[in-house]
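Before anything else, here's the structure in question.
Missing here is one protein chain; the remaining ones are kept as they sit in the complex.
Letters are used for the chains, namely A and B, taken in the order the chains are written, and counting of residues starts over at 1 for each.
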Amino acid sequence: MDNVSQASAARRPDSPQVITSLVMGLVGGALLTGFAAWFLKAESEYVVGFLLLLAVVGAVAASRLGALDRIGVAFGAYEKSLYAIVIAGVLVLAWIFRQDHFTLLMITTVMVYMLAGLGLNVQFGYLGLINLSGASFIGVGAYTSAVLTMHSAIPPLLILLIGGVLSALVGCLLILPVLRTRGHYAAVVTIAFAILFESFLKVNDILGGPQGLPVGAMSLFGWSFNNPITFGGFQASFYMNYLLLTLAVLALAFALVRRVERSWIGLSMDAVRLDETAAACYGIGIRRWKVLGFTLGNFLIGVAGAIYGMMLGFIAPANFGFSDSLILVSIVLLGGIGNPWGLALASAIVVILPEKLQMIQEYRFLLFASLVVLVLLFRPDGLLPRGMRNYLPGRKVAP
Amino acid sequence: MKWGMIKGAVAASAVALSLAAGPVQAKETVKIAFIGPLTGGASSIGLGGRNSAQLAVQLRNEDPDTEYDYELVTLDDACKPNVGVQVATKAAADREIVGAITQYCSAVAMAAVNVYHRFQLPVIVWGAVLPDITYGNDYPEVHRVNGTMINQNETAARFMTDKGYEKWVIIHDTTDYGKGHNKYFSKSLKANGGEVLGTFGVSADQQDFTAELTEAKSMDPDVIYFGGLTPVGVRIRRQMERLGIDAQFEGTSGIISDSYIDGLGDLAEGTVAFLEGAPLSKLPGGDYFKAQYEEAGFSEPAEAYGPFAFAATGLLMDTIEEVGPDRAKVTKALAEVDDADSIVGKIRFDEHGQNEVAQITKYVVQDGEWVVWEDSEYASGERSLTGAE
């Protein structure tokens, strides 16, 4: 199927394809939301199994019928309205589960992983810089929020930013070796950092040592996020606060990353990833983009860590080890390198599936590792591969 | 069952409070939760705890005189604080769950107690030994049946200095467990007049300790104290021999396990270590617990903290029988627990919910088995510890 001609056809607002695409997008969004709600509600493992089967069959059928392509086209052409659909879907889920603390925590955790995944995606997906210390940068953000919420009067919203900035600064320590090296050499630098960071946290007593640190609550205009929401007759778990905050931050970050991807910045990053030598020949400053991308990525990961710390209320070094970094990398790989939408699917699989299928708890690392191996072998671009770069996407040509 | 040491007694309390009378009818089902590490490095202890809690529930449900039917919800915290907060939220947010038996890993417990407090879920800690879990907060929901590492190390320091040892080298892993032991042991040792020549922090997955031990050897200590868990304990004891260090080896509750002896063979002989709780073998009915555990056909041994999980579960169910399945009432009733009988001895909670009756038992390895010190040939003088007077 010729994507480009279809996409350009889809751009004409009066074409019937546009209408059907948009309708399919809406219907798809509604179906997905309904499915997610059912899945989150499911208690028995049989229901979960059935739903998984349904998802696989549905995905295969949709792709056979070409619905996926259509939705993809619709995404390209009407991304803004589809953002709205997705955000509305999350809000509907939040409404359904407003009293259900645990489900809200899970949904928010998925979004925190997505946020961190976005950061890794900039580094790995766009620039080709592999970062195997993602969990360490989450740790920098989380520890920043722990120290600052407990020992300073800085407004917590600002602490989120500081968490991101500090994470980016710590990343700058690695910049020199990462810039001077490439490929495997750079990978070993980040692995060394991941191991060093975890043992540093454990040995160091100032930051709570192995026991970890309590983290203060997020608060906004005097409203502490650890209070349940009561608003007239409406009551919701305090996790709703964090869910809404994370959703807002995620939406901002998502928009930012998509903008970067589409702009000449993203184009330059792609060039750097695909062929450094050729990129340099065309006058693209390799170092500049690497520094920018690496820093932006770590900033996003750090913000994710700061939110995560505040939501959990307690953090310890065991959360930020090398194996957690591997899980983050698997999320990016599973979802589809370079495709931020794939992150949503992959984070949901990695976070929610083991919770729903308690029997696989014991086998979850084996399962995820095997899944990633299979994906790399047979679908190296991930479950939702990054689409072809689409010039002028969403631009509506005047009739 | 493999481990001869755990000979629990079925709690007298298991029968004492079953006052329910009247015709047998469909009982109301009450949910309680068990949380512990069921996967990962500490999983053997976690599984043993879970089995013991399960056993307590099974035995209770077989009793026709109880008011309620109990259902145990088991959750895995994987010994990771973030997972711990997740499952703690899951248990605490489920209004059907009235109380919980929680946590072996101290770092996880530290993170999770805030959640229990926030949701007002009464919990009884069955294994985590860090003092701050009960003493670091004023949460009325949090209780603990096992002793803390403070109690353990006071006994350890007094016992060893009484034996005439003077100079120690301390090695500890850099987990909360090892660091806490280092802190409290050093403190108690000072109070008892012992001298610490050097302290080494090592990581919990470290393989090679020859650098640390070589330096330790040059300090010529009487005793090498190790605060940490079995795998590292085995490696250190073995590498001590490789380097020709002939100091007495002293461990903490973390090395009292079958796999310590399996891992070392003859080298384990003479190792001393300390465990919270009264020696179960001395309690009446110890064989009954052992027999019940075997009969239930669990595939994993109960391990060192199984009896605590059993006792905690029993205590929680006793309280529910007494005041009904209501979180606030259970919390209130638990605060007043005084001299309750259990297979780990009497339970009396202080104002922080910490069991005050923290008896510490001394153990020594003799002929491939952990033997209570007083019963050993070391105590009777037939054998002697390395370098003892």
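As a convention for this text, contacts are C-beta pairs under 8 Å (C-beta built on N, C-alpha and C of every residue); 3 or more make two chains touch, one makes a residue touch a chain.
Criterion: contacts and distances are computed from a predicted model.
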Original post:
What does the UniProt entry say the missing chain is called, choosing from "ABC transporter permease", "Cytochrome c-type biogenesis protein CcmF", "Formate dehydrogenase subunit alpha" or "TonB-dependent receptor plug domain-containing protein"?
Top reply: "ABC transporter permease"
Subject >> Chain not shown, its touching partners among those shown >> reply: A, B
Original post:
Which residue among A:Leu115, A:Ile130 or A:Val272 touches the omitted chain?
Top reply: A:Ile130
**OP:** Pick out which of B:Tyr104, B:Tyr184 or B:Phe200 touches the chain that's been left out of the picture.
**Re:** B:Phe200
**OP:** Looking beyond the chains shown, say which of B:Ile35, B:Leu189 or B:Val234 touches the absent one.
**Re:** B:Val234
Original post:
Which one touches the absent chain: B:Ala191, B:Ala211 or B:Ala296?
Top reply: B:Ala211
Subject >> Sole residue of A:Ala192, A:Leu244, A:Ile265 or A:Leu292 that reaches the chain not shown, by the stated touch rule >> reply: A:Ala192
Subject >> subunit A, residues in touch with the chain not shown (by the definition above) >> reply: 128, 130, 174, 176-177, 180-181, 183-185, 187-189, 191-193, 195-196, 199-200, 202-203, 277, 322, 326, 329-330, 333, 362-363, 365-366, 369-370, 372-373, 376-377, 380
Subject >> Touching residues (missing chain, whole complex) on subunit B >> reply: 41, 43-44, 174, 200-203, 205, 207-208, 210-212, 214-215, 217-218, 230-231, 234-235, 238-239, 242-244, 259, 262-265
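Basically, only the chains that are shown with their structure count from here on.
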**OP:** Report, in whole Å, the distance between the mean C-alpha point of subunit A and the mean C-alpha point of subunit B.
**Re:** 40
**OP:** Under the touch definition given earlier, write down the residues of subunit B that touch subunit A in their complex.
**Re:** 38-39, 76, 79-82, 85-86, 89-90, 92-94, 106-107, 110-112, 114-115, 118-119, 130, 132, 174-176, 178-179, 201, 203
Original post:
For subunit A, which residues are in contact with subunit B within the complex?
Top reply: 100-102, 105-106, 109, 199, 202-203, 205, 209-212, 214, 226, 237, 308, 312-316, 318-319, 355, 358, 361-362
